[in-house]
Structure formats: C-alpha cells, structure tokens
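Notes follow once the structure below has been shown.
Heads up, one of the protein chains got dropped from this complex, but the rest are sitting where they should.
The chains carry the letters A, B and C, assigned in the order they are written, with residues numbered from 1 in each.
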C-alpha cells in the first residue's frame, strides 16, 4: 500500500501514521518527496488488516493499493487459459468459438423446438432460453418458471444441445442446476453475492454477465466469489454497459475481450443481443467479437421476433441467424478459430 | 403508443402494421406527416399486449410509450404524499426530517452502544448498522450476520431507537424482519426482484436504495414491485450514481429529491455517506438534502472511523455527527421542517 | 511519482527503469513489497520531464503521480479564498451570494429590458444573456451576435446591472470584452484552450463552465490556463454533467461546491437552468446550491418561456423568478450569506 501524507503536517502526525502501519503488521518505508511525504507499507494486504481506512485520517491525502484484489481468477495465479467443460462434446475456452443461441424467453414447446433445431443445424452446440426472467416492471412477463426449464430439458433430449439458462433466486439454484448445463447469472444480479455463492455450490459451470455499471475489477472480483466457493468453471460474459448514449440500449464494450485475456485465465463470451438491443446490429458485433478473440457468442434468436413475449427488438430471425453463421466463417478463420 | 414508420415504405407494409395494431387490441390512428407516417395506437398498454416489439419490424422506425409504466408508486394514482409509520413515535414522510445514523457495520456491542447513545442524544430516532454486508471482494469482512442483528435489537431495547438494516438474501428476509423496523435493500440488489418481493412480504417498511446505474424510471418500477406485492410502506433512498467522475466514490444525485416528489407519493431519504464516500463532504451534503426537501438522512457514524471494519473513509466521528446535527438546524427551519 | 513494476521481472529490467528515472532528473527509491517492487521517484514533476511515459515500458505495471497537477488555482498555493471584483459595487466570492439572471438568448430590446428590470428589482446584480449561441444543430438560432452585445450594454446603462455573456470564438474575445463585465466560457468550449487563453488575455473576469464530461481535475486544469495566462479573475460554474440518466438534460453535480471549496481558492457558481433543463426544478436546486455554499446562481429567466428562441423548457417566468428570490431568503440566512 502507498500512503501519501498531506503537505505541511507535523512530525508527530507523521509518526502516528507510521505507528499505525506497524500496528497493523506492515513495515513502513518513508520517502520524502518535493512536496509530500510518501510511505510505502510493505506486507501482504491479503494477510493483514487493510490500510485503506487510513484515508480517513486527517493527515492522509490518499491510500493506494499495489496488489491486485483478485487472485483465483487472475493470470498471476494461473498462467494457462482455462477451458470449461460443458458436456462430453462441448467446452468453452478452446479453439472452437461456441455459439450459444436461442430465444430470449422460453414461450412454448413449438417455439423452443423450432429455434433449437435451427440453431443446431447452423452449428450451435448450446441452446439459450430464459425460464425465469428479471423484468424492469412487475407487470411484464416473468417467464414460465420450472415449466420453461422442463421444456429446455426436452429440447436438449431431442437435439443434444447443452442448455444455458438464468437463475434469479438462491432458492432456485438447485432446481435450475437439475435442468441446465450452464447457469447464467444476469447483469442485474452480478453483485448479488448470495446468488453467486448458491449457484457456485451447485458445481455447474457459471456464465457470469457483467453488471451494467461494473468496473472490470469488480466483475473479476464477482468471479472470485465463484472460484473461492470451490467452483472453477467460470465463464465471463460481456453484455454491454450503461453509458450516456441512447441510440442503443447498452454500449457493448468489446475491449473487455483483450483486457480479460490479459487479466484472467477464464473464458470470455460476448452477448451482442443485449449489448445493443437492436437485431440489425447483431451480425456486425459478432464479426468484431470473433476478430477480437471471444470464446463464444450468446445470441437471441426467435421464429417471429415481432411477436416475442420479451425483447423482440433485439432477437434475430431464424433466417438472419443462418446468414450470420455463414458470414461469420471468414472471421473465424482469420482469427485462427473454428 | 406512438409508432413511427420509416420513410418510403409501401402501402402494403403500412397496412400490415395497422392490422397488427388492431390484432393486439388497439385502435390505430394514422397521421401523415411531411417526411414520415406516424400511427397513434389508442388503448391501454397495461391491459393489452405491448406494441414495443413492433420496433423490430423492418418498416418501423420507432415505438414510443405514452403511458407511464408505474402506477402504484405514481402521484397520478395517489396525489397525497405518503407517510410510512416505523413505530409508535416515528414516521417517515411527515414534517420531521428523520435522522437515521449508525455505523457502516455492526462490529461489537461496545461500538454499537456507543454510537447508538450518541446519535440518540443528537436527535436521531433510527439506528442504522449493517449485519449482512455485501462486499466487492470475497476476502473482505462480510458482517456479523444474525449476531449483528441481535446486537441491533439489544441497542433498540436500551435506547428506544428504531432499527434499519440491510437484507441481502431472500432466505434471510424473515429473519431480518424479526429484528429490524425497516428493511434496507442495498444498491447492488435494487433490481434483485426476488429479494424485493421476499422483503415486501414481511410487511415491514422497505428502504429501497437506488442502484448505481438505475434510471429514475427503473427505480420507481423497482418500488412498484414492493407496492404490487401488497406492502405500501416504501421509502426511496438516493445514495449516488456511478459516473465518470473519480474524485468521489459516487455522484450523489440530489435532483432526485424534487423529481421523486413530482413523480411519487412515497418519501425520499438521502444517504450522503455512500453518496460521496468521503466523511469531509457529508455535512455539506446534508445541508443541501434538507434544503431540497429530503424526508430523512442516512448517515454513517463510527467512534473511530480510522479503525472501522468497512468503509472507514466515509464514516463521521461522534463529534462530527454532533456538530452536523447542530449546524443542520437553521436549514431545517429554513425548509419549514423539524 | 510512484512506479510499480510487474511481478517476476529480471534484475536487468529493474535496473533499466532505475537508470531512466535518474536520467530524467529524479532520485529513485526502491521498496520491495510482497508481490511487487515499487519505486518512488523523488523530484519535482513540474520541473523535470514527466515519468508517465514509463507506463509504456513492458516491465512497468503502473505510474502514479503524487503531486497535484494544478498549482495557481490550488488552495495549496493560495489559502485565502479569492473574491473577483466585477465592478465598483459587485464582487463574487464574498459574503453575498450573487444572482446572475436573464434570458438564455438576447432576442430583442423589449424582451431584454423587461427581464433586466425585473431581475434587478428582485435583487440580481448581474444580467445574463446570450448573444453568441453554440447550438447542437446548424439550423437552430445562433444568436444576434454583436447586435445582442449592444443590447446588453444598453441594458447595463439603463439598470446598472453588470453583464455576463458567452464568447464562442477567439476572434470575438476582444469584441465581447468591450461589452461584457464577465466573459462566459461555455461547457462545449471548456477545453478549447485557445479560447481560454484569448479570453484570459482580455483581463476581464472569466466564468468557466464545466464541460459535460470533465473530471474535476480537468476543470481545475482548464482554470489553470486562465490564471497562468495572467488573469486571476476566475469563477468556476457547475452546470451539470452528462450521465446515463435521461429524466433531466444533465445531472447537476452539487457536490462540486464543497469539493471546489477544498481544492481551489476561486469562487464557485451554480447554473441550475442548464443543470436540469427543466424550469420546474430550478427553485429547489437553488435552495440546495445556497445551502451547500455556492457563491452565485446563474438563472435563465424569460418573459414568455413558451415562445423563447432557445431552451424554453428550462427558463423560468418573471413571476417564478420573483417567487424564487423570496423563497431563497431563509436559506441564505441559514447559510450565513446575504
């Protein structure tokens, strides 16, 4: 930790800071600069009590951490990139860019099967579909619940596709785990730590979306909750952040791909559908995501988006999805991926 | 709903939109403007299926809602401002501005009792204190849990202060309700709808913080989850939003006070401590909040902030709190409040 | 400057950093921490070449500045708060909170005189009015130009009010200075450094608005351009920042009042009209601004806002302004101001 003292304080005030640093188990190291005194506090910030509260001392200007706050998700801890095994045939984080596609909400068997068969025939290995839907308004469709999970399981049986679906509630974690191959934690719950822990304890792979205003550091630390709960099967998913721009629903932050590849060994997946909220833009965002090194794409597909029960504007049609997967091929090859 | 068609579409395409509007139970009303055709869809958007998915039609440029999405929290539904009764002596939303003060985290009995007695003697009627703490990192202090709740109850017994404390988990809602007079929903969980519903079902007053990137409309709709769950005792609490500015931890949005007074009948409380993350600024923020019409202040107070187990930098000392409450008086009088 | 090295680098790589630090005139000071090596570079960052480019070295993790980047505007340099003298009777930064009021745009003599007389009778000492208007679209009213300046001068002659008006162009700085008592630099031009310098060189007091996405540090540094150009008469004006919230046009950041009072000796003025873009909210924002220590208020007033040539929605009527000034009195007294 680096502690900067305010200019013009007395020697006695400085001494009190030094004693406090020692009292908390660190070795202080004083540097007298031109306008300020700077103290390096040497010691393991993960083993000792944090020095960050020193920032509230009247003689202290700032306290800065040197060590990174995350370790299990960090590349410092594990240098080799992880792959997350989904089932016997599918893993995320390897050479193959995994397509995860399906409707925003599971609406009925016919809708789901139509989409499942189509996305499979286009090369997807994973079917997405919401059974529990977090909705901004209590008056909007909240999902079919367990009935939706059963339909997803039926689609898996029929097609062999793995299933990714959202869990909204600690109380549902076990139930969702019974039906799903990957448990999705949605953006609104990305810092609902009790849910993270409950989901992690099921042992299933976790797809952790970035909250709309989460710093990358906070997102990595939310992932740290998963790994420190004993579940190493973590996939990060960028889905757009909230900015001042209103042309799109969110601002998809594709820079997170190279940044997460620098900071963590866990795979990174992109959700272009939520990322922009606009079906017209989805294909182009997929091109960018693949070129920049994404390990997977999470795409909303609906047989008739104009009549979807949720988020129609961002779901692509079956035809658009097929075209997208074809047009994506040259970019996969360019990126050295499958 | 207002549907704007793209320029240059065919009559057949226009007709299909009109038929769809009718099929969903609305009466279309066509206006031919200079460059575009605009359709008003007349009907109750809360009774019929939403027309928002029309935005995904290729011939549609935009769909705009006219009705507000919230109703139970809205001033259109209830014109008189609500007061929320906390106990026999205390209510929020009346002429008295309620002080809610106490430590960020409950650490031990002595710490809590010291603060409780002090804040009571300074005029506070409500004691705050975290027993369950949502922390960005899994390696940080997570609160004393039920032991902390018991200490809060003990402090209530000793001082008569009402208790406000955070609930993090649906599974704890009943337990927290046993000890607390007001259940706080924290910023990170402000759109954890399952938690909102579980907390609402306890019947206790709910203090709903604004999420760091929630639109005011989304915050009101989160409140709508409480009221539509049958619990009318809702208090909104602004605690700062996340912006590009890094000088402070958050940007406290004091404009929410007059805005919420326009939009909702529910009381509005300000949390200056989280709002800025900096004890030096808290007093001045309280002056502004009272002048602008806040119904309460939620202030973090600690006997020794420099050794606090969480968020030391934003907690004021006992002495600073006493000074603050004295300096606040002229502003309370100016605002016609107690 | 504090330089943090990446973990696991070689001694040779470390040595090269140390040599570079010395080569740039600083004394390196090495601290070996648990996971990283940290180097304090002692020396005056304003006298030597910056070390910030070291951040691009492959063995360097981060470079952090210790000294503040601003000095002339800083309270470290000048501890006493400045007052800016506008004319023989009026100064900004003293005990009196100065009202600066008038129309968004100068439209014609009658409009301007009507407003000028009214705001004077309500206690304002300074008349605002735009002659040059920066407009988002080239098709919107761009102001009357020099004709507008002449009308402002005429209003000054008739009423004795001082004049504040915006300068958009380096080429107009001298011309605006001929007519104005205070030159306003608008938010869009807050980092148009050539304009700042040209305005400063006129010697007139400068009212520097905060740009919609300027960090407080950047705003202070923009002010540093004024003072380092030899003009000490600087007034900062907060007018709202751009955030994700869309209910209001901007998010007025009232926390800047106590923050600027900590960081700079220059006065701070609040513009509630631009700050929210909504006439209904202006009065309440003024209450908050005064309670929090603003040295002045810049308020848009129009005889008939519904027919204003620009920004009608945020201008208050003459009647509303009169009421506002009356209702403001208790808050002025509470704040110990006039």
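The rule is simple: contacts are C-beta pairs under 8 Å (C-beta built on N, C-alpha and C of every residue); 3 or more make two chains touch, one makes a residue touch a chain.
Computed from a predicted structure; not experimentally measured.
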Checklist line | Residue among C:54, C:290 or C:318 touching the omitted chain | finding: C:54
Checklist line | Option from C:82, C:98, C:111 or C:192 whose C-beta touches the chain left out | finding: C:192
Item checked: Contact partner of the left-out chain, one of A:216, A:235, A:268 or A:324 -> A:216
Checklist line | Absent-chain interface as seen on chain B, which is shown | finding: 2, 4, 7, 29, 31-36, 38, 40, 42-44, 64, 66-67, 76, 213, 242-244, 246
Note to self: I need the residue numbers on chain A that touch the omitted chain, in ascending order.
What the structure shows: 213, 215-217, 241, 243-248, 251-255, 257-259, 262, 275-276, 280-281, 284-285, 287-293, 330-331, 333-335
Check: For chain C, which residues touch the unseen chain?
Finding: 20, 46, 50, 52-57, 69-70, 134-140, 168-171, 188-189, 191-195, 211-213, 218, 221, 224-225, 228-229, 242, 279, 305-308, 312-315
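The rule is short, and it goes like this: only the chains that are shown with their structure count from here on.
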Notebook entry, point to check: For the two copies chain A and chain B, what is the rotation angle that overlays their Cα atoms, in steps of 5 degrees?
Noted result: 180
Notebook entry, point to check: How many angstrom between the C-alpha centroids of chain C and chain B?
Noted result: 31
Notebook entry, point to check: Hey, how far is the Cα centre of chain A from the one of chain B, in Å?
Noted result: 25
Margin query: Please tell me the distance, in whole Å, between the geometric centres of chain A and chain C computed from their C-alpha atoms.
Written below: 38
Next item on the list: Can you tell me which residues of chain C touch two or more of the remaining chains?
Entry: 213, 243-244, 246
